[in-house]
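After the structure tokens below, expect a handful of questions from me.
Every protein chain of the complex appears in place save one, which is left out.
Take a look at subunit A:
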């Protein structure tokens, strides 16, 4: 059943990696939607599968061992998962764009900025050569680089990290995509530059009218940018709701623990709250039961035996935890 309003629908996505002959799922049964012009933030620790999930959407997984095993990725109703490279190339950079975490290495060091910017337009449009360079320069202006005419002749090593990320954004929006996937775009930047880049993304989102799938581990960024929030843990979605409720009514123990671990200025404490333990490694995931059970302060015996499902506790709020009937396979009345 497809949600007609949604721009992007991820349904039961399973992405596996072949390690030593066995397939391990870095993303297991992930489902959520992104509506047009909406900002959805995917939050989680390192290793929770959020990057793999985003790479799966664009089919940029490493070819030799990564694969979408199961599930659908519906973009405007069309499943992207089975498409080959040629077909995906028509969509990448045009309908869906992606920017990455490390601006320092994301650009080709031996090609000029101008070449790399023109490339997107050459790939997807029939604009004439002279017009293409002009458009690249105006895109650079749009992302706040005023010296566009000079920058197009320069090389990436001559730009700062913040400027390189702006160039990445300019390349991403060149063809007015409907969806921008931003995988931790500010993690590698200074805090002040981080604020500028986030502001820029908001401004661009308005101007282009696109949806943003923003992946981050920083709840501050979530508070600033998100309309809706998807919390991931160990390859699964554990909670999903709008940004207000994630902060004022978190339901999953993991979400609650994340929020209490944020240091606050109005509190006096000597020891920071942490979540004990670590995310289970990909090859050592429990076969049955909740994956958070070893670190959960509210764990119950049945948590090790029953797989909690992602269930809706109230309208627009889903959670994957046996503390809630909606999540229990035998007690649930409505499932997403």
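Note that a contact is a pair of C-beta atoms (placed from the backbone, for glycine too) under 8 Å apart; a residue touches a chain by one contact, two chains touch by 3 or more; residues count from 1.
Convention: contacts and distances are computed from a predicted model.
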item	value
Which of "GMC family oxidoreductase", "ABC transmembrane type-1 domain-containing protein", "Sigma-70 family RNA polymerase sigma factor" or "Peptide ABC transporter permease" matches, in UniProt, the chain that is not displayed	"Peptide ABC transporter permease"
Hidden partner chain, touching residue among A:14, A:67 or A:124	A:124
Residues of subunit A in contact with the chain not shown	58, 60, 62, 85-86, 88-94, 97-98, 100, 102, 105-111, 119-120, 123-124, 155, 157, 168, 171
